[in-house]
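Every protein chain except one is present and positioned as in the full complex.
Take a look at chain A:
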């Protein structure tokens, strides 16, 4: 079984977000990059499936410029077998999905796992677009995934609960916790990741239907009003008359 895991290279969740060039570029100064947390869950599950399935392989893929390679190596260090980097600055979801779909067609995977959403653009759509481009079913957000031969049993989250699903391979899933626990690379993993194959592929050309105009930061938050613990009635009054939320 061949599994493809698509990972993003995104600012660490504690990063301060800033922009440069007249608010048209993300400011990478001082920012640590990580594998997208949801992608990291899908990667962890892919590796568990591989370990339980003789002959299974896990390939990781990122659409991004060369600076994403340390993030890709990190995915190799937790157990992926090889990697593909599609050498392009991702411009929009459709562009990324098209690159992934073209690569997938050229290889023939049995399963494609992604995160439910990226934590930079938060679109939550790349898996659905890839599914459509390949003519495969897509499911998201998936919180449980078990493969039984050519069939999969899944649970997906719905507002206020979950649903249990069945689908035959191949399909695309957008994953989230608690599908698996994040894997932490060990020393041996880190060493072996250095020599695992990382193939760089040039992108196919895509007409993007979405164009960035500019980024914007939210207005700063006003100061907090503190209320004494023995005066909760005051809080209720403020919520009612000042904030008008009761």
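What we mean here is this: a contact is a pair of C-beta atoms (placed from the backbone, for glycine too) under 8 Å apart; a residue touches a chain by one contact, two chains touch by 3 or more; residues count from 1.
The criterion applied here is as follows: contacts and distances are computed from a predicted model.
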Review point. The complex has one chain missing from view, so what does its UniProt entry call it, picking from "Electron transfer flavoprotein subunit alpha/FixB family protein", "Phosphate transport system permease protein", "C-type cytochrome biogenesis protein CcsB" or "Acyl-CoA dehydrogenase"?
Key: "Electron transfer flavoprotein subunit alpha/FixB family protein"
Check your understanding: Residues of chain A in contact with the chain that isn't shown?
Key -> 11, 13-14, 17, 19, 37-38, 92-94, 97, 119-129, 131-133, 137-141, 143, 156-168, 171, 174, 176-178, 208-218, 221-222, 224-229, 232-233, 235-236, 238-240, 243, 245-246
